[in-house]
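Every protein chain of the complex appears in place save one, which is left out.
Right after this comes chain A.
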Amino acid sequence: MITLGKALNHGLRRALEDDPKVVIMGEDVGKLGGVFRITDALQKDFGEDRVIDTPLAEAGIIGTAVGLAIRGYRPVCEIQFDGFVFPAYNQIVAQVAKMHYRSKGKVRLPLVIRIPFGGGIGAVEHHSESPEAYFAHTPGLKVVTCANPADAYTMIQQAIATDDPVIFFEPKRRYWEKGEVDLDAPLTGAFPLHSARVARPGSDATVLAYGPMVRVALDAATAAAEDGRELEVIDLRSLSPIDYPAIFESVRRTGRAVVVHEAPGNVGLGAEIAARITEECFYSLEAPVLRVTGYDTPYPAARIEEEYLPDLDRVLDAVDRSFGW
């Protein structure tokens, strides 16, 4: 059993071992090992040229990673916190996402941008945000997030190995949760990076979640089972592209869908997913697709963040409303 954070550390280590072109860059990723210790001891073992403490400038981290990628490297960039990505937003949206298209496919940017995201750790402003929709909305980027240690270990390696630029969201409040991880499992034949996974099978309603909310959805399913309701929990894992066939298959069986995310609901991923389900599964639906999300406010002060974050009760409340339709 290792933590999700340690699983990421192992995955990064293996990527550094497997491909000499992989470099890690970010603020405090070297000697300190990152503020969450995700890159712990990697600089010691792979050197300062491969695990690079960068100047404090997010646009610089991503912009130089683009140049390194053009030169044939596979940069893995760390943005220290979700709310700090925005100085780099121009580079990511205007450059990283478009370079392949602009060059008629001649330039590939196999870079990974790791971003710890989400709330629930009692932090100050800018340290608890869920900006995934900004990136999922941008054509040319792939966006993924892991919810457990085993996926963390595999998905970070897959993200590094793919030729797409990948925004890799890490559920920071789950960094310390433990799970079984097979550190010797080969990447070849691993569960595909952009596939959703049924985290808990069920027949009465489908709960769609990702990243930190998968744990909440699973807990809600456990509670619902005590009341005789079998919820199917799907861990989306990939936010762009989204594995719609897996979602549609489930919703056609259950007839009900609830989407859960921490990000504000307005123009969030839940809205897109609800629209797609409505378009494709209309005759199977027993109720409208419901969303359980953060509110349409800035992320609040830490002492009331638990009221802002979707929790077990709010998920069950949505399930009740779906059944009450």
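Definition applied: a contact is a pair of C-beta atoms (placed from the backbone, for glycine too) under 8 Å apart; a residue touches a chain by one contact, two chains touch by 3 or more; residues count from 1.
In the analysis below, contacts and distances are computed from a predicted model.
**Q** As a check of understanding, state which of "FeoA domain protein", "HEAT repeat domain-containing protein", "Pyruvate dehydrogenase E1 component alpha subunit" or "General L-amino acid ABC transporter membrane protein" is the UniProt name of the chain not shown.
**A** "Pyruvate dehydrogenase E1 component alpha subunit"
**Q** Of A:35, A:223, A:271 or A:287, which sits in contact with the chain we cannot see?
**A** Of these options, the touching residue for the absent chain is A:35.
**Q** Hey, which of A:56, A:94 or A:107 is the one touching the hidden chain?
**A** Considering the complete complex, A:56 is the one touching the chain left out.
**Q** Of the residues A:122, A:139 or A:192, which one touches the chain left out of the display?
**A** In the full complex, the listed residue that touches the missing chain is A:122.
**Q** Suppose we count only contacts with the excluded chain; which residues of chain A make the list?
**A** Contact residues on chain A toward the absent chain are 27-28, 30-33, 35, 53-57, 59-60, 83-84, 86-87, 122-126, 266, 295-298, 300-304, 307-308, 313-314, 317.
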